[in-house]
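Notes follow once the structure below has been shown.
A single protein chain has been omitted from the complex, and every remaining protein chain is retained in its original position.
When the chains are written out, they are named A, B and C in that same order, and each has its own residue count from 1.
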Amino acid sequence: MPSSSLGQMFVVTNFGESHGPAVGCVIDGCPPGMALAEADIQRDLDRRKPGTSRHVTQRRESDAVHILSGVYEGRTTGTPIALVIYNEDQRSRDYGAIAHQYRPAHADWGYMAKFGLRDPRGGGRASARLTAPTVAAGAVARKWLFETLGIEIRACLTELGGRPVRFEDWSCVNDNPFFAPNASQIEELESCVDAARKSGDSIGARLRLEVLNVPAGFGNPVYDRLDADLAHALMGINAVKGVEIGDGFAASALTGTTNADRMLPGGFASNHAGGILGGISSSAPIVAQVAIKPTPSVRLPLESLDEEGRPVEVVTLGRHDPCVGLRAAPVLEAVAALVIIDAALKQRGQCGNLGRAYPR
Amino acid sequence: MPSSSLGQMFVVTNFGESHGPAVGCVIDGCPPGMALAEADIQRDLDRRKPGTSRHVTQRRESDAVHILSGVYEGRTTGTPIALVIYNEDQRSRDYGAIAHQYRPAHADWGYMAKFGLRDPRGGGRASARLTAPTVAAGAVARKWLFETLGIEIRACLTELGGRPVRFEDWSCVNDNPFFAPNASQIEELESCVDAARKSGDSIGARLRLEVLNVPAGFGNPVYDRLDADLAHALMGINAVKGVEIGDGFAASALTGTTNADRMLPGGFASNHAGGILGGISSSAPIVAQVAIKPTPSVRLPLESLDEEGRPVEVVTLGRHDPCVGLRAAPVLEAVAALVIIDAALKQRGQCGNLGRAYPR
Amino acid sequence: MPSSSLGQMFVVTNFGESHGPAVGCVIDGCPPGMALAEADIQRDLDRRKPGTSRHVTQRRESDAVHILSGVYEGRTTGTPIALVIYNEDQRSRDYGAIAHQYRPAHADWGYMAKFGLRDPRGGGRASARLTAPTVAAGAVARKWLFETLGIEIRACLTELGGRPVRFEDWSCVNDNPFFAPNASQIEELESCVDAARKSGDSIGARLRLEVLNVPAGFGNPVYDRLDADLAHALMGINAVKGVEIGDGFAASALTGTTNADRMLPGGFASNHAGGILGGISSSAPIVAQVAIKPTPSVRLPLESLDEEGRPVEVVTLGRHDPCVGLRAAPVLEAVAALVIIDAALKQRGQCGNLGRAYPR
Partner (left out) sequence: MPSSSLGQMFVVTNFGESHGPAVGCVIDGCPPGMALAEADIQRDLDRRKPGTSRHVTQRRESDAVHILSGVYEGRTTGTPIALVIYNEDQRSRDYGAIAHQYRPAHADWGYMAKFGLRDPRGGGRASARLTAPTVAAGAVARKWLFETLGIEIRACLTELGGRPVRFEDWSCVNDNPFFAPNASQIEELESCVDAARKSGDSIGARLRLEVLNVPAGFGNPVYDRLDADLAHALMGINAVKGVEIGDGFAASALTGTTNADRMLPGGFASNHAGGILGGISSSAPIVAQVAIKPTPSVRLPLESLDEEGRPVEVVTLGRHDPCVGLRAAPVLEAVAALVIIDAALKQRGQCGNLGRAYPR
């Protein structure tokens, strides 16, 4: 019952706190024989890491990953892969003031209620920093998925602070600090984030996730459906409050005939379903969207309670992202990779194949 | 790695097909000593069962539950509780025509791709009938949650076929065939479903779920967060395409200060978070919303392929709900009960308590 | 965390009590497409069932298995297979006297300490009757193992009531009520059991298990080693108190050179290891031995306590095997099948193959 583990065949166990010595994970069940070097993992970590633009937290971390096990002479051995990222820039003094206060919209009170104590430094284990090990593990998974099945995974911003981000082109997504799928709206997005930062407040975002070339047959009929597992992993990302597969909430206003993705020779006529039917992949692109709430850490004062139950005004200093959604794209991609590889290995285990192509 | 199981401490393993001899489940890990009779379970099953109004499938099932184990002299023994519901009204002949065709928006093709064969009778395992065992298990869970912690769980319709259902009052929800939270809109909803049924098409719905009196402290920081587990269970219900916790997608347009639920002496000032912060319950009501796609089974012809890959026109006869969302409220309540009891028992196991009340 | 489940990919969840309505299990994760009928399962159940000779309990059970799900038109569908065996001959009145007493060497006190209540009828869930579902599930597993990999599984008696049972020939094992591997000692064994039964006492036994044609590569390096999983499953059989793999306890007196199974072209020179090295199958026959304690139910009076802690003399009436080891061979075979199929499917999932033959 490892609560900090994700997956059943490709199992990632996450550890660490924002201001402890390190964050990291152990991957158990990785297929053996795959070429793997730290650079393969670093690429995705660098896309997520803090301090890369003025729009994200200014914490300085190289986020260099170290492989402690499971790789021999450049290949995975099939045994556990331990990945460690040492924390470098812990400025814990910033947090003294709020060590005994519950920040509204934060995990502080929940942790105290659950565990009876908590590590207040930088959010402890509730920090978005804990997505770094997820991204590292996801990099291993996506490498296997691409090499074995040609699967590609991508995510982009679709809304920022309530304003829609126009989809124009996947190609520019990694060229701007917002993972925005257009080049023309960047100035507007910069102003939006700058305004939030200056006001001391924070904003939310929405992102779209796509997984291409997933064969049909991954997932399960009941409970551990592919959409259910994906929803679990996506909702498990810090600050995510909503998850949609395919048309998502818009589907409830369609009729059965408008929602049905007709099967034509050569492919589906549409993809309302987002690539998953009855909990099982259909070979159409898997499409999901998430909503991310505004960062709870704001410099403006908020009413709350301290650990004694006394009213206090909380002001959160420290370094924070004015919008955690800005660094979320690589995290979405990572959890998608983890969910898909797990489904792939389970399919191979039970059924002896890696799914099937759309019927010719 | 049981894919058909839900939960880690209170584990429900689901079995059965729509037109096989029976559907059912085994509950492993139920706390011992709780009074339990079949009538306690039947109540929720009857709320979900087919044939109760003209608006749902006309299949005639008594849905009588049989307890095969785990109860002695009216009390749970702590050992596995096997629950069986025998199928009574399998009219499988209706399905002959589509036995070798892939119905669009259905699981047919996915099952074939995954398993290489499928049981086409009534949707086989992909049928919404498989929510019956979930509801049965949920009834056991909610009884324990209510008796031990005073937890109450309720769900209602919030949208039908694209039209909003006004929230007026929880008290009338179980008095109409739509689980609608108002008495004044029933005629309108009846017309809406009648129109869908007559046209041979189907419609979607949205529902709201609330869980009251959950103590603070249930859930986990990373991966198996309470919201993640809830999203998994809700997205695992047939036809669900979107899940929101608290404000859900609306949260992405808020600012940090408007989204923050201030903690006042006596309680939270608001509940944007939907009762879960950092993956852990906060003691505020847990609130979620789901979107349900229109029933894929429609009488209107749809283009598709047969098992040989040849184009066909599919017409789905058989008996179907024009809107699966109409019977979904008890299912939402059941999966919520299962997720919460699992979190409760895990909390008690690891931390030695059943959570904590809001700080006085 | 289902405690009543065995396996991770081929998961068997066991339910039922000796004198409840039924015993049974749900198999989740069975490979699809395998021909399966009730008769395939009944064969092994009949080898285990009570009342087949004067040497075992005289309870009359047909032990007829019913497949409730997971099989369509004679083939496994890949979805959960529910197997139910209805209890027919519950003579619970026999147990009235001991309903509130703790029988020595029995599970009575442990159940009461754990659960705070217990089902005293026929041992409730602690009865050896609960091995019937295990045998049923094992029959499904061994069918797949034989058809897919040619794996054969067999067990025989090696000691009864302290006297060695000579190994002569596997062929006669299923022709005598003791699963003894010789035809010449049967009278002696009959006398031995008759004497125990007449005296009102009971005796123990040892059995040997062999699994042939397991490819090399099944199992794991650490914790879930193949020998560890086998030991878990074997020690989990009622009344088993010791488990050996290969030479077992005798290995501790060997030297490294005498214990080493040299690898020659064509095969191992010996099999001290019992087919498992470093937790992984070697392709040599897997060999294990278990010790089974004497049946705790005896007609002779024993000092004990009642539920109030008062001293009592316990006399166990009811119908019991004078030696539970006599019906254990099919159970050993079943758990071996369950452990091996689980390892096979995990191997296929992670590594994409079903193991490897001895190097030519």
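Quick note on the criterion: a residue touches a chain if its C-beta (ideal position, glycine included) is under 8 Å from a C-beta of that chain, and two chains touch if they have at least 3 such contacts.
Since the model is a prediction, treat every value here as computed from it, not as a measurement.
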| item | value |
| --- | --- |
| Residue touching the undisplayed chain, where the options are A:20, A:50, A:161 or A:325 | A:20 |
| From B:31, B:161, B:181 or B:246, residue that would touch the chain that is not displayed | B:31 |
| Footprint left on chain B by the chain that the document does not show | 1, 8-9, 29-32, 78-79, 221-222, 345-346, 348-352 |
| Where the missing chain touches chain A, by residue | 1-5, 8-9, 11, 13-17, 20-24, 26, 28-29, 32-33, 66-70, 72, 75, 77-82, 84, 114-119, 121, 124-125 |
| Chain C, residues in touch with the chain not shown (by the definition above) | 1, 3-6, 8-9, 14, 102, 104-111, 113-116, 125-126, 130, 159, 161-162, 196, 201-206, 215-225, 227-236, 238, 241-257, 259-265, 269, 272-274, 276-283, 291-298, 300, 302-305, 307, 309, 311, 325, 346-347, 351, 355-356, 359-360 |
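In this text, only the chains that are shown with their structure count from here on.
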| item | value |
| --- | --- |
| Shared interface positions of chain A, touching two or more other chains | 1, 8-9, 221-222, 346, 351 |
